[in-house]
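The structure follows.
Complex shown without one protein chain; remaining protein chains in place.
In this document, chain identifiers A and B correspond to the written order of the chains, with residue numbering beginning at 1 in each.
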Amino acid sequence: MRIHPEPPPAVELVDIHKHYGPVNANQGITLRFRPGAIHGILGENGAGKSTLMKILAGFTQKTRGRIRIHGVDVDFRAPAAASRLGIGMLYQEPVDFPVLSVLENFMIGQTRGFRLHRKAFRERFESLCARLGFSLSPETPVRQLTPGERQQLEILRLLSMGTHVLILDEPTTGISSFQKETLFKALRTLAREGKAILLVSHKLEDMESLCDRVSVLRHGKVTGEMERPFDPNALLKMMFGSVPSPLKRPEMPAGAPVLILRDVSAPGDRSGLKACSVIIREKEVVALAGLEGSGQGVFLRLAAGLRVPVSGVLRLRDEGMGGKDGIAFQKKGVAFLPTARLEEGLIPGLSLLEHVALKYCRGFRVHWNVARDQAARHIRYFRIKGDPEMPVESLSGGNQQRLMLSFLPDAPALLLLEKPTRGLDFESALWVWDHLFRYREKNTAVVFSSSELEEIFMVADRILVFYEGAVIRDIRAADTDIHELGSAIAGKA
Amino acid sequence: MTGSEWLLLFSGVVAGATPILLAALGETLTEKAGVINLSLDGTILLAAMVAFAVAFETQSAVLGCIAACLVGALVAAAVGLFSLKLGQSQVAVGFVLTLTARDLAYFLGNPYARLHGPQFSSVPIPILSDIPVLGPVLFHHNWMVYAGLGMIVLCWAYIYRTPMGLRLRAVGEDPRAAFARGENPVRLQWIYTLCGGFLVGAAGAAFSLFVKPGWGRPQGAEGTGWIALALVIFGGWHPMRAAAGAYLFSFLQVLGIYFQGWIPTVPAQVFQVAPFPLMIFTLLIIAYAQRTAIPRKDRHRPRLKALLDVFSGAAPSALGKPLRPGSL
Partner (left out) sequence: MTKRHWKVFGLSLMGVFGFTTGILMLAGAPPMEAYGLLLKGSLGSGKKVGAVLTAWVPLTLCAVGLLYTFRIALWNIGVEGQMIMGAVFATAVLRFGVESRLPLFYLILAFPAAALGGGLWAMGAGLLKTKGGVHEIFAGLGLNFVAQGILLYLIFGPWKRPGVASMSGTAPFPPALWLSSVSGMRLSPEGVFLAAAALAVTVWMFRYGRLGLVFKAAGNNPTAVMLFGEKPGRYMILAMVLAGAFAGLAGSVQVAGVYHRLIPSISSNYGYLALLVVMLSNYRVALVPAVAFFFACLNVGGIQLPMVLKIDSSLAGVIQGAWVLAALAAVAWLRKEGRPEEAR
């Protein structure tokens, strides 16, 4: 009887550590990936999955540990070196060039010499497309592509460069379920050809439908590994430490209309907002669902007065708000919490104390002792961990969110929240929703956008589905389920 | 004005545009890679001084020109050092350098003021210079003017038709993405900063070796660096449009000289200064008209927001934002 020795794994990560100053993103991670299989890396936001993969792809440097490719120790310092070893990564944030065309993006990084061999590249592009079942047109400017198509382009490019270890970081965020099927089919084809596929995600259902083996990360460590078939509860336990329970929501009937949009259109995001007519009422918790950039951001900003409609009528209660700016909206009781904390919500370089003074000390002179007392109250009530005199960027994401929430008025008429739990760990997210629910007792209407279907079902009474700038569904959460919502988001009626 | 006077005027426009053309093309390369070199005005003066000094000492205009180009690259290297290596603001460093280079030029150039030195003489191109209208206007110049004309096409072809130009555009758009793609953004940015500086140095040489020969305090080249910068930005980072702007400005300057004679009541000095604000405001108006046609995009970087706002589609998105060393 011949015993075939197992071939060395395609990639081995041995005892990988990564520090960012005091933050310990990866603490001694050891994993092995074999060729011809699809390997899942599962974990919550902040578990350290992206960091680990960025180290493997050469984008970041590890603090300690070893990497072995086909049994050989390697050391590389830049993505260029990693790609020479056949490692390619599909990043969560786009790394393409929107201004240039599909073909030009495909060519960057692969060209040599003085002549642009457009024809040869075009042929290669089209044959790869056919092999994987993608349909992309070479001359389209990349900024007109949907996120799913941009992903496909990137995969084609990586393959063309000879990648045989393909890493995908949260690839199913922001793509339609149809595109997801195309992607998964392509990945299975590639795995059959002998490539090693690493899929990083926090979505259990993706793991279940695609992967052969799953490794779970939590707080920078590997908490478990499992082969197909998977036990979802066991996986959840490895991810969270315990199975999360849904939020309890008291039933509250909606009140008078607060925000009225009639045929409102505005530019922005990918396709703007087109002829939107919606009424939001007091005490409602309304979720804005849909792919990233389908118009939710435009909607929220129109309602906050930060953007001006090019047509249509927007009213707050009974007052027309045409031509008024964000400050006028604030006076009518509208509060907006943007998702980009340091870019749109807080002011880098200013301390927590200065933010408090900015918000509350409106006279010609700032009385710092009054501001300090106020800041202490905010810190206490919202349990913000941080030094009030340090610049606000030194606070963690969760604490920044708590700070922003602490600035919300007491009884706003309309609360607009853009992805309020983005980047927060599970406990902080629960705390945020608990806090936000109390606003309903003050007749506040709560409108929020989210890409997490579980969150939407946990929290919302009513769901507006956005697709390519239009609201295609307006349904009560109780009348639908995750699968139907998922299809609606993808544009399938 | 007679026909031949018009031809003379346009010929003067073409020749006089050379320095600003070279500077604008050089800065286009630099900015396409994502680096702003605000020191153009001072660099041109310093390079002009060096060109004249070296040419005077060696009695060779060509050596003077080469020296000027090297000086231009040297100042650009300083911009690169402070911003790419040390992570300081490109605008701040460029501004300080423009003042310092100018003072350095005046200081070191003192002994060479009001002297006569070698110049570039005109070399008419054999057959082409006999063509009726275009001949005297385009083909009756010295080789630097021809080089300038050639550079326009060369720059355009390089940026839009070669793989290296593709990488250049990628780096200026998003250096982190370029890094993820296997490029070395910092090295590319250094290369184009130096190349751009080299051309800016040539612009200085063009001044002191034929457009406004010699050296003095003031030299006459003061202010053109700023115009070149404005041309690059308002020309949408496209070499052809920058070139068009250079010719327009030269035309305004030549007109100014003619108007001086026609309207004696207004002091001559006003006509000397007038082309500068006229040019800047023309560019502003064009940009404003362009801008109102394009819906505004949200941008979240305070310092560069307005600089790039006017040219929504055209700006290399990463312009002026140095990669913090170690941030990759």
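Miscellaneous remarks
As a working rule, a residue touches a chain if its C-beta (ideal position, glycine included) is under 8 Å from a C-beta of that chain, and two chains touch if they have at least 3 such contacts.
Computed from a predicted model, the values in this text were never measured in an experiment.
Within the full complex, the residue among A:L350, A:V370 or A:L430 touching the omitted chain is A:L350.
Among B:V71, B:V93 or B:V186, only B:V93 touches the chain that is left out of the view. Of the candidate positions A:T63, A:Q374 or A:T480, contact with the unshown chain belongs to A:T63. Think of the hidden chain as still there; on chain A it touches residues 19-21, 23, 63, 306, 325-327, 330, 336, 338, 342-350, 354-355, 357-359, 361-366, 368, 407. Chain B residues in contact with the hidden partner, per the touch definition given at the top, are 78, 82, 86-88, 91-93, 95-97, 99-100, 102-104, 106-111, 217, 223, 226, 230, 233, 265-267, 269-270, 273-274, 276-277, 280-281, 283-284, 287-288, 291, 298, 300, 302-303, 305-307, 309-310, 324-327.
Keep this in mind: only the chains that are shown with their structure count from here on.
If you average the Cα atoms of chain A and of chain B, the two centres end up 43 Å apart.
Listed in rising order, the residues of chain A touching chain B in the complex are 57, 59, 78-80, 83, 89, 91, 94-100, 104, 107-109, 111-116, 267-268, 340, 343-344. Within the complex, the chain B residues that touch chain A are 161-164, 166-167, 169-170, 173-174, 176-184, 295, 298, 300, 313, 317, 328.
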